[in-house]
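Here's a structure for you.
Shown here: the complex without one of its protein chains, the others still in place.
Right after this comes chain A.
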Amino acid sequence: MRPGHCGRDSPRRIRLVKNGPMLVEGPVEVELEDGTVVTSDRFVVAICRCHRSGRYPWCDTSHRRRSG
């Protein structure tokens, strides 16, 4: 991931973080399962992959391990 590296001659890189979100260069539009479209114009957007986020589709760090 190269935040801020926005040249569109090269493919947009998406990075999957182990046990974490998917990082995509912003801005992005995400169409949800029910058809609603949400947008984020952040330089990098963290998209939830664990479906635990209270801010879905954005990551809110709910994927983190909890201590016992």
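Just so we're on the same page, contacts are C-beta pairs under 8 Å (C-beta built on N, C-alpha and C of every residue); 3 or more make two chains touch, one makes a residue touch a chain; residues count from 1.
Assume contacts and distances are computed from a predicted model.
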Per UniProt record, name of the chain withheld from view ["Fe-S cluster assembly ATP-binding protein", "MaoC family dehydratase", "Iron-containing redox enzyme family protein" or "Peptide ABC transporter permease"]: "Iron-containing redox enzyme family protein"
Since one chain isn't shown, list which residues of chain A touch it in the complete complex. 1-5, 17, 20-21, 23, 40-46, 54-55, 58-61, 64-68
